[in-house]
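A quick write-up on the structure given underneath.
All protein chains but one are shown at their positions in the complex.
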Amino acid sequence: MNVAGEDQSSQASKAHPDLIVRLRGLTKTYRQGAIEVPAVRGVDLDLARGEFTVLAGPSGSGKTTLLNMVGALDTPTAGTVEVDGQTLDQLSATQLAQMRLQRIGFVFQAYNLIPVLNAFENAEYVMLLQGKTAEMRQRVVSRVLAQVGLADLASRRPAELSGGQQQRVAVARAIASAPALVLADEPTANLDSKSATELIELMHTLNRTEGMTFLISSHDTKIIERARRVIWLEDGKIVSDSAK
Amino acid sequence: MIWRLAWRSVLRQRRRTLITVIAISLGLALILFSVGMQIDTHQTMIDLGVRMGSGHVAIQAEGYQQHRSLDYLLSGSRRLLAQLRQLSGVRRAIPRLEAAGLVRAGESSAAIAVVGVDPSEEQAVAGLARKSYRRRGRYLSADVRGNRPADIYIGSGLAQTLQVGVGDRVVLTVSPLDDRANSSAAFVVCGIFRTGVTELDSFLVQLPLSAAQQLLSVGDGLTQIAVLLEDGDSARATAARWQARFAAQHGTAMRREILPWQVTHAELYDGLKLDKNFNYLIAGIIFLIIAIGIFNTIQMSVVERTRQFGVMMALGTAPRRMFALVVAEATLIAIVGAIVGLAIGLALHGLMVRYGIDIETMSGGVDSYEFGGVALTGTLHSRLPVPIVALWAAIIVAITLLSGIYPALRATRLRPVSAMRHS
Partner (left out) sequence: MAQGLTKLAWRNLGRNRRRTLITASALAIGTALTIAVIGLIDGMHAQLIHTLTRLDLGHLQAHQRDYRRTRQLERTLPHPVEVRRALERDPRVVAVSPRVHGAALASSGRRSLGVSLFGVEPRSEIKITEFHQTIRKGRYLDDDPTPWPRGRALTAAEAVDDERLTQQAEDAAIAEIEGDSQSKTAATPARQTRRQQTQRLARAIAPPPKRPPRVLIGKTLARYLAVGIGEQLFVSTQAVDGTMTELAVEVIGIFESGTTAFDRTRVILHVGDLRRMLHLDGRIHELAAVLVDLDRADDVALSLAGTVGPDVAIASWGMIQPTIRHVQQQNAAGSLIIMLVIFAVAALGVVNTMLMAVFERKREIGVLKALGMTAGRIVRMFVAEATLLAFFSALAGALLGLLLDLYLHQHGINLSANGKTTTVMGIGMGLTLRAKVTAFGVLMPIFVLCAVTLLASLYPAWRAARLKPAQGMREV
């Protein structure tokens, strides 16, 4: 699986070698009873490798929906999603799972750690699914836990960690699998400002030192201020796209 | 990894797991207990039935089973007996001569079945001759002492009808083979038995074989040779094999019927089958209820973790892994439940083997329980062959796994986005 996945990416990436995300005419409409509610309407967007992009906008502007479609968690009503050169149209549930597993790291608003696993095991989980060797997992997870500053708390279960610590474990989990893209949906929403600042710093450092691509949805001004590129979304449409 | 995750999830819901394990183990223990008791009861009844009756395999002249008449006598029985006793797998070969008769004492009479037996053989076989059935007197003695009347062994019901006791004389009238007039002879009651089966206690008498043969004018003729096998379970196969071998040796010149106990004791066989199937029915019901309980539990545990499962899927866990995880949890519960159930069931079995349940206590004062023509007396124990134990343990594990399949399938059908929104 792993080998096959890399094959596909190297083939497909010939078309747009420097683009990690390429959206064209992306549209998502939810049905609520008889009424159709458009959440995302015709979004075109390109993200280059190594970018640190924030998707900003008010609640209900379609940030999370857009992020979910980029993350292969949700399927668009119309338009195409290309991630790391791979078009997501018409992939089966298993293939989508494979896509998420190999290319994408997630950080969720509500941490979403697996309660029965400790910090180390949570961070290790995706690598396990990827079929990495025990030796490699040990090495990588120790490193990423150290990077997020939790080397000492590796054996604690989520219930024994603070919110900020849990979210750092989530980041460790997201980056341990060396994804092409890390998606974070309102990662600081449930954190106090100190923890939030620390988390933002952590992500920037990872972006700088590891060259990891981040796409973060947020309306937290602290995040927006520090981003190199900010895309404003309103009513499911891009209203501005500014890079520093 | 799946196992570790499954194990921890199972342990995390300690109370629920415990309840499920109790349900599984209770069910298994109960089944093992009742199956063990049933096997022992059935084996005991079959054993008693064939010892008193026609053996595991009965050898008769062809037609005897259908007509029960002296017209169908086994010839060359002495050689046949000797041959049978040489065969491996044969524990005992028992000669029997059965006819109908009328027994009289004073002004009372009764119609009965007369069975001529080899007293020493019968005592070795311990059928009707067994000591626990004897109420009074002694068993038949083989030696015919001069002109004195021979012994007769009768049941308690008949003794009451005839108003006779040990040492009293009775006159037996039968239709012998050689002429149409009836023939009568006097016998002395040597002992009185009580089996609990009315058919035997009121309607059957035993005589020494030689006396019966003389009374019926059949020479050394027998109506049946009852064969006890070392392995009673092989009765059908053995009967078929012997029948084939006999046919090959003698062709159509001499016909014999070689019948397993399932045919000669059809009532017993069918009765036991009824009992067994009734138990299966109840086991099935109990298992069904257990299955619904397990299904409910697993289903709840999946629904409860919808969010967690959504996250796992979002992180790239393939649907078949989600399936495997839920099934793994069910497997762990099943195995723990099966182990606890086995422990309890086998402990109960051990107690039953050691102490047993007295029939009299169980049935509230009746000292024997007749079923299918055999009366069960004494103490019930338990018998559990390893394959049976393994079978039921496997069944309960399988049922648990099956109960986990639907919830597991549901887990694979979760959509990560909506699952994660679940609270």
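Observations on the structure shown:
Lettered A and B in written order, each chain numbered from 1.
In this section, a residue touches a chain if its C-beta (ideal position, glycine included) is under 8 Å from a C-beta of that chain, and two chains touch if they have at least 3 such contacts.
What you see is a predicted model; the values in this text were computed from it and never measured.
For the omitted chain, the shown partners it touches in the full complex are B.
Checked against the full complex, the one of B:Val174, B:Val189, B:Ala334 or B:Leu348 touching the unshown chain is B:Val174.
Within the full complex, the residue among B:Ile2, B:Ile39, B:Ala100 or B:Val336 touching the omitted chain is B:Ala100. Only one of the listed residues, B:Ile286, B:Val353, B:Ile388 or B:Ile405, touches the absent chain: B:Ile286. Per the touch definition above, the residue from B:Met1, B:Ile22 or B:Ala82 contacting the chain not shown is B:Ile22. Where chain B meets the missing chain, the touching residues are 15-16, 19-20, 22-23, 26-27, 30, 66-71, 99-102, 104, 106-113, 147-150, 160-161, 163, 169, 171, 173-177, 179-187, 197-199, 203, 211, 214-215, 266-271, 273-274, 277-278, 281-282, 285-286, 288-290, 292-293, 295-297, 299-300, 303-304, 362-366, 369-373, 423.
Assume only the chains that are shown with their structure count from here on.
Centre-to-centre, using mean CA coordinates, chain A is 68 Å away from chain B.
Touching chain B in their complex are the following residues of chain A: 68, 71, 73-74, 93-94, 97-102, 104, 106, 108, 110, 112-117, 125-126, 128-129, 173. For chain B in complex with chain A, the touching residues are 1, 5, 8-9, 12, 307-308, 311-321, 416-417, 420.
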